[in-house]
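First the structure, which I've put down as structure tokens, then a few questions once you've had a look.
What you see is the complex with one protein chain gone and the rest in place.
Entry: chain A
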Amino acid sequence: MSHQRYPSMDPVKEPHSVSLKVLRYSFIESLSRQDDFPAIEAVPGAATHSSRTLGTTVNHKLCSRRPGSRVARLPVTAGTNPDPFLLTPILNLPPSFGSAYVGETFSCTLCANQDIPPEPPAPAQPPAKVQSQKKSIRDVKIEAEMKTPGSASVQKLLLGPHGEDGTPAATQETGVADAAGAGGVDLEPGQTLQKIVNFGLKEEGNHVLAVTVSYYEATETSGRTRTFRKLYQFVCKGSLIVRTKVGPPPYNTATTRKGFKQAEDENKPKKRRWIMEAQLENCSEDAMQLERVVLNLETGLRYRDANWIVSESTRPVLHPGEVEQVCFVVEEDGKGTVLEDSEGRVVFGVLGIGWRTEMGNRGFLSTGKLGARNTR
């Protein structure tokens, strides 16, 4: 995520008393990797050789997947390290921004810090004078907006942390109370106002997160309100390509397979039925596991899933570039009128695809309205 300071709206040329820092919340490469080195205390020059003379003593742990990956070296005390397995449960904070994908939620934290440089020790100055120059920082506020590629205007973001019911909770910073949520807080030296951004990514392309920090800088004799703004730009990439195809069922005879009772309906008017197939291609750079693929149908239609749940197989894992084909049988339920557009096209509804990537990170996409030509 590249960032730049917005051309200053602040007429004061002094450095700001508050700094803003941003970290993306991401669990990519979060489980540390390790190697173990048994027997490293082998004494060189051991007189007789046998692989067993190198007694195992202490396990030294290391992670070495690729340059830059982080390393865990765990004590084995609580037995929480599954060595010699590569992955360990200790969590790394993200080493870099990584990639952002459509369908996922972009999360980051914004930290506004009281960052006045500490007074250099100046014994020559009388203490009273130092006192008078001391600034206090009050009413610190963070606001954030997102500019998405598709819209001309910006979208104001609701900032967390949120309580269980979704209402803004008081920040838990030591001594900092964010009383009304919208109101600002006073910051002592070294204190931080921390906020959380959650934003559902729906479009490919350039996104800009604009963060505005405002605060009141007070000295004993005067005070002023100061504001600065920082822009953070990142690119959102496509995650999944969905191709759909709707066709007639391969046979029109009544079936007695599970889920259908067509045979007993011989006297009733024949229900129309379609086969809907979809190919889901992972176009991201990470493996994903499909969690659920569902149809949200218009009234008068019902469907039967013909995928991994029915076959009782495990959820499909799609490595980058891989394709999973899913299939549904859609039919009239006989209870309502099926919606048709002006060209006689039957409108089905939308296909929703939910997936998860590393450490359970969720993604969800839904297609536009799908439909089939009237086959009546």
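Basically, contacts are C-beta pairs under 8 Å (C-beta built on N, C-alpha and C of every residue); 3 or more make two chains touch, one makes a residue touch a chain; residues count from 1.
Please note the rule applied: contacts and distances are computed from a predicted model.
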- [ ] Identify the UniProt protein name of the omitted chain, choosing among "Tetratricopeptide-like helical", "UDP-N-acetylglucosamine transferase subunit ALG13", "Ribosomal protein S13" or "Peptide chain release factor domain-containing protein".
- [x] "Tetratricopeptide-like helical"
TODO: Based on the whole complex, identify which of A:I241, A:I309, A:V323 or A:M359 touches the chain you can't see.
DONE: A:M359
Open item on the list: Among A:L86, A:V154, A:V208 or A:I275, exactly one should touch the missing chain; which is it?
Closed with: A:L86
- [ ] Extract the touching residues of chain A with respect to the undisplayed chain.
- [x] 19, 21, 23, 25, 27, 31-32, 35, 37-46, 48-49, 51-52, 54, 57-58, 60-65, 67, 70-75, 77-93, 95, 109, 111, 113, 115, 117, 160-161, 164, 171-174, 190-192, 194-196, 287-289, 314-315, 317, 319, 355-362
